[in-house]
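One protein chain is absent from this view; the other protein chains keep their places.
Chain IDs A and B follow the sequence of writing; residue 1 opens each chain.
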Amino acid sequence: MNVNLRIWRQPGPNAPGRLVDYSLDEIDPSQSFLEMLDKLNEKLIHEGQEPVAFESDCREGICGNCGLVINGIAHGPKGACTTCEVRMRQFNSGDTITVEPFRAKAFPLIKDLVVNRSAFDRIMSKGGFVAVNTGSAQDANLIPIHKDDAERAMDAAACIGCGACVAACPNASASLFVGAKVSQFTWLPQGQVERHTRVLKMVKQMDSEGFGDCSNHAECEAACPKEISISNIGRMRREYTKAVFAAV
Amino acid sequence: MSAKKTLDAKIPPGPVTEKWTQHKFNMKLVNPANKRKHTVIVVGTGLAGASAAASLGELGYNVLNFCIQDSPRRAHSVAAQGGINAAKNYQNDGDSVYRLFYDTVKGGDFRAREANVHRLAEVSVSIIDQCVAQGVPFAREYGGMLSNRSFGGAQVSRTFYARGQTGQQLLLGAYGALMRQVEEGKVKLFPRREMLDLVKVNDVARGIICRNLVTGELERYAADAVLLCTGGYSTVFYLSTNAVNCNATAAWRCYKRGAYFANPCFTQIHPTCIPRFGETQSKLTLMSESLRNDGRVWVPKRKGDDRKPSEIPETERDYFLEAKYPAFGNLVPRDIASRNAQEVCQEGRGVGPTGYAVYLDFGEAIQRLGKDVIAQRYGNLFAMYHEITGDDPYETPMMIYPAPHYTMGGLWVDYNLMTTVNGLFALGEANFSDHGANRLGASALMQGLADGYFVIPYTLGNYLATTKLDPVTTESPEFDAVAAEVQAGVDKLMSIKGKTTADEIHRELGNIMIDEVGMSRHEKGLNRALEEIPRIREKFWNDLCIPGDAKDYNKELEKAGRVADFLELGELMARDALERKESCGGHFRLESQDSEGEAKRDDENFTHVAAWRFRGEDKVPERCVEALEYENVKPSQRSYK
Partner (left out) sequence: MINLQNIKISSVTKKLLTGITGLSLVLFLVAHLIGNLTLFAGPEVFNAYAQFLHHFMHGMFIRLAEFGLFSFFVIHIWSAVSVSLSKRKARPSRYAVEGNAGGKSKKSLHSLNMIISGSIILLFVLVHLNHFKFADHEAVGTMTLANGVEVQNVYRLVVGSFQGNFGYVLFYMLAMGVLCSHLMHGVWSAVQSLGLARPSTLPYLHIGGMAVAIALAVGFFLLPLLIFMMRGTFDPNAMPDPVHHASLLLNRLIPG
């Protein structure tokens, strides 16, 4: 099969960027989207051009490194998968595919399709953990945890920190990411001690990173490769409200 | 024996069950006020790196932590699916620290160091406690207790898991702890940095040179010790189950600075991966081994039989594992399943577009158990397979093929995890220490966390407390010299301006590696590899093409640097495989098999670790040995017939 590509090229954070047209043929439908881009890059290199900068690592949907906006949809049109899991089979020969980076002020662009998502790390540093030093833990089975609670915690913990929620959100809000982390610890007994401070600090950091506010479009959930539910955003708001009242 | 030099692993005296306890007591401590005067470099943020950096930060050391990804949470450990072992014996099924120790030594085919393995089994228990306290959402039973599953090579249920995302959850636990230390100011994080060299001052590791992967600048960092937690090197095969950025660069550059590389030929090939479909594939995807519980492995009896699987009658199918290993059938260990699949494909009986695949057929299981039961057991794996290949495994047999998965070899370390370079430690998959010639499932995560949480905080303290270290700055002549060399290396790569991409050369290397240094090895093939690899290396240095600028975000330059190192490491792997004339664990020498075609160890000549010493470019490295002693577990030959 062959496709026409329109790919965002931007040499650096301050340089102007634009969509550049490429066409590529002899694509194997079994190829992943990223392997298709690899092929394009190989072609560009042979033609003496700079390859398209994009990121990936595990290429199986778990590390959260890859992330492109394909035809206006973060991680592509299929849903419930990461960019690296998108297969060319999902497109038709002759399609025009537009590829853009995740766009958000809080994710400054580095080059072409590569952005900086350190804002997520800074949010995590404010409370995405249980403050327990190595060696100070008691036996793991000392606190039973209801199976359902453990499952719910796991549902929320499945977030891979890819940032697609931000990219997909019309407001570039990080509420789903933060909501998921807050929820994970809300379900677990280990998370109770820092319950209030955690949500207050993480929300504060989220706000100061320049993410937009949430308008409940729920586009994040639809784009999320791990199908993290927006009920986690609701839970974050409840937790936040409780924390505020606990503080007063 | 060709060995000239023997290595001292500094194993503490006493019975194996007491060694670690005694050693912990005997080691010197750094007093709290002094800890904050020490700076430690931790390269890598996988389970090993993140757990080490966080724990050292908690103790009060100043930690500089590096990784190549944009966030520590994306280290390759995140991809581990199956689970993590621990000798908790929560199932009351007869597990114990000693049994885990025993299983690991046996699983490693008697090529692992007993003392290390016992320590690993001891601390495995604390790992689970620690992770649960961090909020890792392990699977639970209805009563609220932790759930376990059994995993290859063990007769007990000791594997803890968090859905199919155990590695991710463990890493997020460690990453959380790490980020907490970042917030406290004890750990400074340097993402998007690639360590390109080690700086030694007075023969002691005192710093590293990194390339900032965004700006392309070379950066210098000084410290009192350097911890290498940079993972394994399966990507030397190009196609593997590892993440595409996995590399051997940091370890390899340390090797060139004097750290011995141990057992490079010990690699693990995982039998149940989705086969490759063609040339442009970048990555192989692992599917859970549990598939072999119900799936039957077969190929057509006739060579080049390209009928559809459904058109091949029972009588013309060869269920080769069941035929050859009636007792274990499709459930033989990883290496045996992998090797047999390769053999039938090399006979020309492989299936699929490339001829390098075998069927894993659920037809009979679906008939016997019903589609619902199969869907319940393997639904998500079937869906994943369907997604990737476009084939529906309920309708047509799956195709699988073995893929490189894990490397047991790595930098040689003593009992304290220190390499042969003073002050340079190696943790996690980057070292060679605990798995011998074959790693059991769910033991890599355990080892990474054991090293980082529970071993290095003690042994590093001992090192710092007992070593006199003069202050160093990054402006010292030693730093200048190494930085200049690294710069020259980058310039050299950039100046080739040829026509071949790093990936193309990497693929070429990968083909040789998998053919000759893959599942089964023999003298002729290894010699071919030793001839071919230098040829590819020459092509690399004459015809490599890197577009763009070195002082910029430049993925091609990153790749090229890694491929350059793989081209040397691959040769060492072949050399190591050639010298180890026995079969053991993942290393199968065709010349060394018993009458039934099974791996035959040569304990008399090879009960040792082979650690290679770099002697200069274009010089054959020296093979040194560390003799292994088995005082507790008596070596025996494996049999799965």
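Some points to look at:
Everything that follows uses one rule, which is that a residue touches a chain if its C-beta (ideal position, glycine included) is under 8 Å from a C-beta of that chain, and two chains touch if they have at least 3 such contacts.
The model shown is predicted, which means the values in this text are computed figures rather than measured ones.
With respect to the full assembly, the chain omitted from this view is in touch with A. Although one chain is not displayed, chain A still touches it through residues 6, 8, 17, 19, 69, 71-74, 77, 79-80, 98, 100, 103-106, 168, 170-173, 175, 196-197, 200-201, 203-204, 206-207, 210-219, 221-223, 229-231, 233-238, 240-241, 243-244, 246-248.
Note that in this section only the chains that are shown with their structure count from here on.
On the side of chain B, the complex with chain A involves touching residues 51, 54-55, 58, 69-74, 76, 78-79, 88, 90, 126, 128-135, 137-146, 162-163, 165, 167-169, 172-173, 175-177, 179-180, 182-183, 189, 191, 214, 243-245, 277-278, 280-283, 285-286, 387-390, 453-454, 457, 499, 501, 503-504, 545, 547-548, 552-553, 555-556. By the touch criterion given at the top, residues 12, 28-32, 34-35, 38-39, 42, 44-46, 48-51, 53, 55-60, 62-65, 81, 85, 87, 89, 110-111, 114, 116-118, 120-121, 124-126, 128-141, 143-147, 150-151, 153-154, 157-158, 160-161, 184-185, 187-188, 190-191 of chain A touch chain B in their complex.
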